[in-house]
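With one protein chain withheld, the remaining protein chains of the complex are depicted in position.
This part shows chain A:
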C-alpha cells in the first residue's frame, strides 16, 4: 500500500529584523564565525585532504591547545598555501604582478606596492605572508 507522501514545497521567507536573526548575527560577528569558516573552507580547497572532517578536527584542536587566535593562524596557513599555488615550479619566489593580484583578491585595501624583493620581481613566501597579514589587519583596525 503506497502512502501519499508530503514534503514542504516552499520555504518561509526570513524576517531579517526579527530578534532571532539579530541575535544570530551578533553571535556570529562576536566570535568571527564567518571568517573562521571561510578560512577553513579555503584551507580545505588548497590542501584537499582525503578526510576533510578529520583534517578540520585536527586543525581546530591544534589552535585550541596552543590557545592561538583562530583567525590569524588560519590566515597564515592559507597565505602559505596560496603562495604555493602561484609558485608552481617551486622556485621559492613569485612575481610582483602575482603578489599584487593576490593581495587585491584577498581583500587588502591599501596594498604595499613595493614590498621587500619587489625591486628584483621576486617576492618570497615570508614576505608574502607578512604583507598579507599586515594588509588584512589594517582592514580590521580601520573599520569602526
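Note that in this section a contact is a pair of C-beta atoms (placed from the backbone, for glycine too) under 8 Å apart; a residue touches a chain by one contact, two chains touch by 3 or more; residues count from 1.
Here is the rule we use: contacts and distances are computed from a predicted model.
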item: Hidden subunit of the complex - UniProt protein name among "AP-3 complex subunit beta", "p-loop containing nucleoside triphosphate hydrolase protein", "Exosome complex component MTR3" or "GATC amidotransferase"; value: "p-loop containing nucleoside triphosphate hydrolase protein"
item: Residues from chain A at the interface with the omitted partner, ascending; value: 1-8, 11-12, 23-24, 27-28, 31, 33, 36-37, 40-41, 44-45, 48, 52-53, 56-57, 60-61, 63-64, 70, 85-86, 98, 101-102, 104-105
